[in-house]
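Encoded as structure tokens, here's the structure I'll be asking about.
Note that one protein chain is taken out, while the other chains of the complex remain in position.
Labels A, B and C are assigned to the chains in the order they are written; within every chain, residues are numbered from 1.
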Amino acid sequence: MDDVLVTASLLFVAAAATAAVFNRDPARQAVVLSLLGLGLAVAFTVLQAPDVGLSQLGVGSALTPLMILLTVRKVRKVRRTEKGAGSGPGSGGGKRRR
Amino acid sequence: MSVLPYAIAGWIFLAGLYGLATSRDLVHAVGCLSVAQSSTYVLLLAVGYRRGGTAPVFSDVKPGVRVVDPVVQALALTDVVVGATVTALLLALVVQTAKRHGTVDPDELFELRG
Amino acid sequence: MSRRLRLGVLAAGLLATAALLAAAFLELPAFGGARHPYGDRAVEASLARHTANTVSAVNFDQRAFDTLGEETILFSAVLGTVVLLRQTRGEHREAPEPASVPPALRRYGLAALPVTLLTGLYVIAHGQLSPGGGFQGGVVVATAFHLLYVAVDYRALERVRPVGLYEIGDAAGEAAYVLLGAGGLLAGAAYLANVLPYGTFGTLASGGTVPLLNAAVGLEVSSAVVVLLAHFLRQALEIEGGGERE
């Protein structure tokens, strides 16, 4: 039974890692990376390393996605400001959701 | 079964490298780097695993039972958290690049340089 | 270099790396083998010092100096991020518009914040007993505050999070670790040696210096993550203006 769980969780991790690489849009990649983090936590637990699993859960479930999505938002904002810079002083404002 | 976990660690590492090298967006590249990094944790824990062993934490089992290797776990656990802060540093560099050059596409950045 | 040539070079490099990895993996001891000399000695040493969680014992006792290095990497990474993400000339701050949040979500955020905080502190405090410790619990504690941003409003988060205080907390955690190490020298042993009485096995006060170093790491990690996220949030939500271009 142990071997079945180890194999299944590692295959899940390998699939999630491959999918994360082939999702080229960073915001959508963040969702896949969060699933990769959860999968790694399971794999660590079935390899009898709950300490590492906890560490991975803390980092992967909320912290890393939050940082990536905030970076994506900032990069988009900078690009928008640059594009609108020629058209007048009203650029860069606009309505945005937070 | 005896090399499958090592092979999976190798696969994750190579997949991460491939994504890093072909990335068209620096934020995506940072994500791929963290994928490649996670392969090291899988490899370390696979090396330390012992069949039929349990976690080397004696809060709810008696000392003397068969346990897996705690040394590799200690190595992996600190690196997971420290790795996240290094990811943050790289993302901060990406923000700075976007501000300076108005793009985060490595190819366009290369052309800007001349 | 053309795109096709680049892909060719990449493919050759990846294949060569794959071959090297395969050769190395075939020489490794088989997965799940019974022989773990370092692990067995680490468990013995940890039990001799009354620490139930041998992983924490390795981190904060047997390899405490290595953890000091890791902590310093963390500290410098945070320092670098803060420097890179500071407000520059030509940028100004604009207060973001308040978010409209359904009352149920707001109630959940306010109720889950103390529960998450408590969970994080529990994970830190039981580092030497059950799975957990300063690294893991610190991240949970820091995430707890950001429930206010995702479930309530950015301004609610800003009210409970004076960033300056957390910057001090980050430095204090690092300093506490270094000074606790020096305590070993004062007691006439080596730097970061476990010089305190080991206590009763399986209680919160067991393990000598392990719980103290663990708490120092918890303080540093939680403050560090709060500071990091504060700067990312400020850049993404408040700071406007492109900054100076070359």
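As a working rule, contacts are C-beta pairs under 8 Å (C-beta built on N, C-alpha and C of every residue); 3 or more make two chains touch, one makes a residue touch a chain.
Basically, contacts and distances are computed from a predicted model.
When the unshown chain is looked up in UniProt, the name that turns up among "ABC transporter ATP-binding protein", "Membrane protein", "Hydrogenase iron-sulfur subunit" or "NADH-quinone oxidoreductase subunit K" is "Membrane protein".
Note that the absent chain touches A, B, C when the full complex is taken as a whole.
Of the listed residues C:37, C:102 or C:164, the one in contact with the hidden chain in the full complex is C:102. Across the entire complex, the residue among C:123, C:216 or C:239 in touch with the chain not shown is C:123. The chain not shown here touches chain A at positions 1-2, 4-5, 8-9, 12, 15-16, 19, 23, 27-28, 30-32, 34-35, 38-39, 41-42, 45-46, 48, 50, 53-54, 57-58, 61-62, 65-66, 69-70, 73, 97-98. Annotation for chain C: contacts to the undisplayed chain at residues 99, 102, 104-105, 108-109, 111-112, 115-116, 119, 123, 126, 130-132, 136, 140, 143-144, 146-147, 149-151. One chain of the complex is left out; on chain B, the residues touching it are 54-55, 57, 59-61.
The rule we apply is simple: only the chains that are shown with their structure count from here on.
Taken as a contact graph, with one node per protein chain and an edge wherever two chains touch, the assembly is complete, since every chain touches every other chain. For chain C, residues that reach two or more other chains under the stated contact definition are 53, 55, 131, 133, 135-136, 139, 225, 228, 232, 235, 242.
Counting only residues that touch two or more partner chains, chain B has 1, 4-5, 18, 46, 48-49, 51, 55, 57, 67-68, 73-74, 77, 80-81, 84, 88, 91, 95, 99, 102. Chain B contributes residues 1, 4-5, 8, 11-12, 15-16, 18-19, 23-25, 27-28, 30-32, 34-35, 38-39, 41-42, 45-46, 48-49, 51-55, 57, 67-68, 73-74, 76-77, 80-81, 83-84, 87-88, 91, 94-95, 98-99, 102-104 to its touches with chain A in the complex.
Across the interface of their complex, chain C is touched by residues 1-7, 10, 13-14, 17-18, 21-22, 46-51, 55-60, 63, 67-74, 77-82, 84-86, 88-89, 91-93, 95-96, 99-102 of chain B.
Residues of chain A that touch chain B in their complex: 2-3, 6-7, 10-11, 13-14, 17-18, 20-22, 24-26, 29-30, 33, 36, 40, 43-44, 47-52, 55-56, 58-59, 63-64, 67-68, 71-72, 74-75, 78-79, 82.
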